[in-house]
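Have a look at the structure that comes next, please.
With one protein chain withheld, the remaining protein chains of the complex are depicted in position.
Per-chain numbering from 1; labels A, B and C assigned in written order.
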Amino acid sequence: MDIIVLGSEATEEDIRHIVKKLEGRGLKAHISTGTERTIIGVIGDTSKVTEEEEDSFRAASGVENVVRIVKPFKLASREFRKEDTVISVRGIAIGGRRIPVMAGPCAVENKTILTGIAEKVSAAGALFLRGGAFKPRTSPYAFQGLGEEGLRYLAEAREKTGLPIITEIMDPRDMDVITKYTDIIQIGARNMQNFRLLLEVGTSDKPVLLKRGLSSTIQEWLMSAEYILSRGNHNVMLCERGIRTFETATRNTLDLSAVPVLKQLTHLPVVVDPSHGVGKRDLVAPMAKAAVAAGADALIIEVHTNPEEAMSDGDQSLKPDQFDRLMKELKPIAAAVGREI
Amino acid sequence: MDIIVLGSEATEEDIRHIVKKLEGRGLKAHISTGTERTIIGVIGDTSKVTEEEEDSFRAASGVENVVRIVKPFKLASREFRKEDTVISVRGIAIGGRRIPVMAGPCAVENKTILTGIAEKVSAAGALFLRGGAFKPRTSPYAFQGLGEEGLRYLAEAREKTGLPIITEIMDPRDMDVITKYTDIIQIGARNMQNFRLLLEVGTSDKPVLLKRGLSSTIQEWLMSAEYILSRGNHNVMLCERGIRTFETATRNTLDLSAVPVLKQLTHLPVVVDPSHGVGKRDLVAPMAKAAVAAGADALIIEVHTNPEEAMSDGDQSLKPDQFDRLMKELKPIAAAVGREI
Amino acid sequence: MDIIVLGSEATEEDIRHIVKKLEGRGLKAHISTGTERTIIGVIGDTSKVTEEEEDSFRAASGVENVVRIVKPFKLASREFRKEDTVISVRGIAIGGRRIPVMAGPCAVENKTILTGIAEKVSAAGALFLRGGAFKPRTSPYAFQGLGEEGLRYLAEAREKTGLPIITEIMDPRDMDVITKYTDIIQIGARNMQNFRLLLEVGTSDKPVLLKRGLSSTIQEWLMSAEYILSRGNHNVMLCERGIRTFETATRNTLDLSAVPVLKQLTHLPVVVDPSHGVGKRDLVAPMAKAAVAAGADALIIEVHTNPEEAMSDGDQSLKPDQFDRLMKELKPIAAAVGREI
Partner (left out) sequence: MDIIVLGSEATEEDIRHIVKKLEGRGLKAHISTGTERTIIGVIGDTSKVTEEEEDSFRAASGVENVVRIVKPFKLASREFRKEDTVISVRGIAIGGRRIPVMAGPCAVENKTILTGIAEKVSAAGALFLRGGAFKPRTSPYAFQGLGEEGLRYLAEAREKTGLPIITEIMDPRDMDVITKYTDIIQIGARNMQNFRLLLEVGTSDKPVLLKRGLSSTIQEWLMSAEYILSRGNHNVMLCERGIRTFETATRNTLDLSAVPVLKQLTHLPVVVDPSHGVGKRDLVAPMAKAAVAAGADALIIEVHTNPEEAMSDGDQSLKPDQFDRLMKELKPIAAAVGREI
């Protein structure tokens, strides 16, 4: 809250009341009186003004509008930390010159399939294995994931291939079992504002990949990152995975402009998930390339050896040979923007 | 999944494969061969086909499109239960002829303020007291609620006024403490697809008010209700509270057409929250009236004795005299649609 | 443009430059220097600052943000005219205590059908006859309307029933033929920002019904009204007809909160079109009632004697007996909000 606007009907008393309220919070008022409006510039550390305090000014007599200029996130902001955050996971950097690709099935189905996929994506150059053991599904009747069994298969695939793993958490009560196995904890789009879960992973020392909510603004997303950072976990990466719009030709609308916007606002690494962003296999490759060109620090892509038998999202999973071709095609694009894959 | 469309490039083999897949699931194929497309009508109980099975058909060779006609929710559907569900809470019916109004502050702040509000809204005709003890806040630096202390104040206000209470749950780990005090459990918009939380409240015998997610379709919302119903808790009510659109003149866009749409699709009671829907005090009354005219079964409205000092959402809270006036104005509208308040 | 915010990297020179730019436009700067930002309150008649001037300040060195508080519309604003505009069409007031209902088919198809519908809606209490002679259709292969022939049928139906007529204009070249017949000119949603068409109807003395664009903010809508008003035609009414969102259960999302928002911002009458807003016959009646409860000044509703044979929008047209019943049901709701139908 940096500017308070009072309408023409505001009285001298209203203005005095606002000034006093500000002073009570250690802030000063700079008053510009116009013919139609009075504008109060707030001087001092306005970043400490909480939402509810801002609301209370908004609700005061005579106030027409309260404008916030200072961003409400701090630890996540570029101002707080000028240089890019680079997160190291088992020796692999996320946020550096190299663009790591995370790949694997949507859901872990069984050991054989998972290991098969892990070996294929590793051979193609992926640096992380993705796979869900706890699956958030729209329907209570759909496959909900293998749970700890799935986590064990992921760990075994890691042993075989050397690929660190990333898997999703849905419930704060699963923290122990998930951190026992995983290298990166994923917070899914539907849990971006599950604040208790954010606080929980904030106390962990595992890196966190925070997906953008389906209708979350970039600012809300950074506030959710702030929840995690404020608990002491500084290894947060942000993952754009498509937002909800009126367009139905794609599953979601992948908002690639979020990548350069985030690079300005925050020091945290930015990951792009083209698979969920578009929801159709044929569109994944062009959008993966576009993501790299737009400045993404990492990609996360769904790959399945037999998409037709995948228990989730088969329609958007690449086959291993398609993934292999994509990895080759991404290299010159990465080079063109001064990066490598 | 009721119709499978194959494109002109689909082979005989592709069609045989689909037919076999269907038969393997106890379903029959009815094939219509056109010049450009082959349409397979699926005969049998398609409601049992899960999402992932549907995806697997979508991913099969030659398939262009899979169309679902049968709704994916069952227990929540009108077909499952023709008559309206009426939920009784301490003798007050929700979903019947009378339209109960739930009112109170956004957050419980202290005992004196809460009791003051409770007495005012009770005098004005509210039948439930609302108030948050656990508050989902965009910022980690904002007031997060009083926790159990807030629940105790709610229970004390219930004792004084006789009003049953409704309060929000954010975390499955809070089930015990919340059900110890509350009469209705509220699931907030940001947790509409917090599936673990849905399953948890599904095992409770307390009625649940399920708010619509900010960008949730009506079908997804009913699927979330299905999560709760599928665990055995049949006392679910749905609360429209505004969706996210491009319009910035209001906090959200209150989708009142969801009311008649839901009355067709489901037997569950429909509640409307005009306070969050619009986010501005002056707009609450007209939208509350419109909600009743559209067929809402109940309303939930924010009221505060001193909105300027409210710790949350002061900008959208009615003052007691405004609430009192609104309650009087709602009566003839309720009567006009064959209801009463 | 009322506030200019400069970031911490702005120099003294940058500030002097802004001050000079303002003074060159007859405005004064009121500077509040904070530690992180400098806020310049602009004193003077900022409503004269055009968009491009505002952009030029935004593009100046050191500027982080330009905030507009004063609304960019003038003639359309409540400040310009405190009392409600009441438009009189052949003796019928729009914007007064009585809520006139405009009814009729989506498109004029032939004389017999149109006259039949006109007689039915007149008997049910409609005060205007609607019907399109020039139809904006998504497909070039769809029925595009009867043109002048359709206008003649409308005029003949007016003679028989006494109902004034309203019909849509799509092209400035049709002004003469349309104004020769119609009583109210309708601008459709797709033409809300067809600025040349707005200027053209602005020179007419016929009242104009301006529909909201599918993704137009309320402010843009009022700016389009301003186009018409600025040319001298003061008889403009605004028609909410649904906006485009992610929800697919309804054709559009009828934004009824636009009604009270508009009643605050402007003196112009507000009409609601529930037929296009929802797109399904069964949902029209509850939303028409909700519109009246929310404060609408008039309704426009599609009615057809044989919806199955309608050449446009049959799926959302009421049958005459349904319309008759709705008219009866609207009366007590209008009475409940101090109006009549």
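By definition in this document, a contact is a pair of C-beta atoms (placed from the backbone, for glycine too) under 8 Å apart; a residue touches a chain by one contact, two chains touch by 3 or more.
Just so it is clear, the structure is predicted and the values come from calculations on it, not from any experiment.
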Residue touching the undisplayed chain, where the options are B:2, B:171, B:200 or B:273: B:2
Residue of A:127, A:223, A:254 or A:327 in touch with the missing chain, whole complex considered: A:254
Contact partner of the left-out chain, one of C:23, C:171 or C:321: C:171
From A:36, A:282 or A:321, residue that would touch the chain that is not displayed: A:282
Options C:36, C:149, C:309 or C:340, residue touching the unrepresented chain: C:309
Touching residues (missing chain, whole complex) on subunit A: 215, 217-219, 243, 245-250, 253-261, 264, 277-278, 282-283, 286-287, 289-295, 329, 332-333, 335-337
Residues belonging to subunit B that touch the chain removed from view: 2-3, 5, 30, 32-37, 39, 41-45, 64-65, 67, 69-70, 215, 244-246, 248
Absent chain, residues of subunit C that touch it: 50-52, 55-56, 58-61, 72, 136-143, 170-173, 190-191, 193-196, 198-199, 214-215, 220, 223, 226-227, 230, 244, 307-315, 317
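Keep in mind that, in the parts below, only the chains that are shown with their structure count from here on.
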Distance between chain centroids, defined by C-alpha means - subunit B, subunit C (Å): 31
Euclidean distance of C-alpha centroids - subunit A vs subunit B, Å: 26
Between subunit A and subunit C, centroid-to-centroid distance (C-alpha), Å: 39
In subunit B, residues with contacts to at least two other chains: 215
